[in-house]
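All protein chains of the complex are present and in place, except for one that has been dropped.
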Amino acid sequence: MKNVLKIALGILTSIGGFLDAGAIATSSEAGARYGFRLLWSLAFGTLCVVFLVEMAGRLAAVSNHTVADAMRERFGWRFFVFPLTAELIVDLFVIASEIGGVCLALQFVTGIAFRWWAFPVALLIWLFIWSGSFSFVEDSTAILGLVTIVFVVAVVKLHPDYHAIGAGFIPSMPPKDAPSYWFLAVSIIGAVISPYLLYFYSSGAVEDKWTEKDLNVNRGVSVIGMGFGSLVAMAVLVVAAQTLLPAGIGSDRYEQTPLMLSMVLGKTGFYLFAASVGIACFGAAVEASLSVAYLTAQSFGWTWGEDLPPKDDARFAMVYTVFPILAAAVTFSGIDPLKLTLFSMALTVVILPILLLPMIVLMNDEKFLKSHRNGWLSNAVGVVVVVVAIVLSVVAIPLELIGG
Amino acid sequence: MIVNLELLLGRKVLDVNGEKAGRVFDVRCEQQGKEAIVREWVLAAGSHRTRSVSDVVQFLLLQLRARTETAKVRVVPWDKLDLRDPRNPRLTCRIDELPAE
Amino acid sequence: MKRLQLARDVLDQQLIDRYECNAGKVDGIGLELRDGEPPRVAFLDMGSDVLARRLSPRLERWLQALRKLIGRKTPEPYRVEWSKVVKIANAVTIDIDSDRDAPNHVEHWLAEHLIGRIPGASREKKKKEPEQHNQ
Partner (left out) sequence: MKVAWLVLPAVLAACSSPQKEANEARDTAASWASTGAVLAREWSRGHVTDAYTRSTARVATEEVNKLTKLDARARDAQLRAWDALERAAEAHEPAAAAPLARTFAALAKKSDS
């Protein structure tokens, strides 16, 4: 019974963690421009992230090490400094784009230009982390995140052609404009595989004192939870394909996207869209900020813990105080949030190999995983993920120049 | 004289004839009471320095192999490595004089 | 007699002090070479200088120059004698009081001058009830 409860909570968490500015932006753009055609890349990204999250949780449960701890220990500082720096830079842009998402949701409702919201939102993010415990952060973002189910409701109301949707899961050549199609496919995968999630998830598992007994919970959370988060992202894509595409609205700016729900659900749809984007991005910003603090503290061996009073882990608290402010400055600079989001997703893809390759090596290390090392399936998926990540990171930059 | 292990790791090691013996990969010690005594230096054929992308990949491959039986490591007894110049460690014997592992 | 592999088992491991508090990472290890005797492990090094040196000597010089510029005296890397090492397992346990001895001055400075002054900094957070441990 306790396990069921744990899984339920974990699933809620992953909804909060999965759906963020990147997933919403890329899914709606994919739907608006290419119909159901890019569903396969969402599905592929989901498959990868399910396996990766499961690995991060298993590592934490068995070895009592977070991903960051284990990486530095196993590969040494001289190697670890690369993924560390890469991740911190990417996280800055990811948090900036999440803050941008929240700001835009506020702009939709109030009409006040998004950049003026950047610092108030950063303050709110900080306040949330500052005063909440880990389970508070986890549970509240999760429960609020349930509002995103509105996209699934919209899909049901739209009565889409489910055969056509099914066909979208088979990769196909684009009808036009191949570079932007592939660039979008790359961005979707980058949006779905958020590396900060791995650091966050494994730190949470250590903070919650997971043991080998929790391995089943871990499996359940990663499969059902990530699957559920992905379902919502797919719903966003389907709704966009059913509303924006036939209306001829390409999604060039975030401002065009709320129409996709108002066209289906009227005024409620408009407000629920704003709420969904605002809450999902807020949750993601909180998790990413916290994840940066975890990563830094664990890299240098500082005391860390979201459950400790901030005074007891001052350096850890300092990181999650400073980072959202820096990110808010990026948002405030006035870069179009959609461009910022797509840019940070592409950047994520570029650094994926350097994060994932060591992860797969780690998962095969007896010292950490004892008898719970990766099986052939996990390793096969892991190798595929790494190879795809390398290919993607090589093509992402030229694609951005041509198609983005 | 003090040698920093973290700086020694990855250094190229030559034998008396100037032939490449590998790179410093690890140090085996024995804990005796409150003291830890170095017994053997472990050399590996790959690179432990990570400077470029290809180094990173090579390094990861080495890490993968290092835990398996096929890892190509050379074990050097503590007195067979001359560390007076820690940047250029040298064997005091020929490679083929090293005891087989 | 316990066998140890320094790079694998000690270097870059988490340090824990005698009160089970995190006290940094093992950033460096000093080996003492002795005439006619096998080398022995002398100390563990900690601190940003050591980390910078591992990347490149130039970076270490820059870091020290930067420190001089802000007017702070360059601290030697913080050293723990090997004899203080109590246990090597999941982490390296050392018999020091990190609050008093370890290079945690940044932590303390922050706690006193910045973080500690923000309202709510020392408030206990409500934790989830531990499930198995209290029975």
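First chain written, first letter: the chains are A, B and C, and each begins at residue 1.
In this section, a residue touches a chain if its C-beta (ideal position, glycine included) is under 8 Å from a C-beta of that chain, and two chains touch if they have at least 3 such contacts.
Quick caveat: nothing in here was measured; it's all calculated off a predicted structure.
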Neighbouring displayed chains - absent chain, whole complex: A
Candidates A:Ser41, A:Ser63 or A:Gln107 - the one touching the absent chain: A:Gln107
Selected residue (touches chain absent from view) among A:Tyr34, A:Trp117, A:Trp182 or A:Phe270: A:Phe270
Hidden partner chain, touching residue among A:Ile249, A:Ala275 or A:Val384: A:Ile249
Residue of A:Ser131, A:Ser262 or A:Asn379 in touch with the missing chain, whole complex considered: A:Ser262
Chain A, residues in touch with the chain not shown (by the definition above): 107-113, 179, 247-250, 252-253, 255-256, 258-259, 262-263, 266-267, 269-270, 398, 401-402
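We adopt the following convention: only the chains that are shown with their structure count from here on.
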Greatest separation from chain B - chain, by CA centre: A
Centroid distance [mean C-alpha coordinates] between chain B and chain A, Å: 41
Rounded Å distance between chain B and chain C, as computed from the means of their C-alpha atoms: 25
Multi-chain contact sites of chain B, meaning residues that touch two or more partners: 6, 9
Residues of chain A whose C-beta touches two or more other chains: 76-78, 367
Sites on chain A touched by chain C in the complex: 2, 63-65, 69, 72-73, 76-78, 80-81, 130-136, 208-209, 299-304, 306-315, 317-318, 321, 367
Chain A contact footprint on chain C (complex, rising order): 7-8, 11-15, 21-25, 27, 51, 54-55, 90, 106-108, 110-111, 114-116, 118, 120-128, 130-131, 133
Residues on chain C engaged by chain B in the complex (per definition of touch): 1-8, 11, 27-33, 38-42, 45, 50, 53-54, 82-83
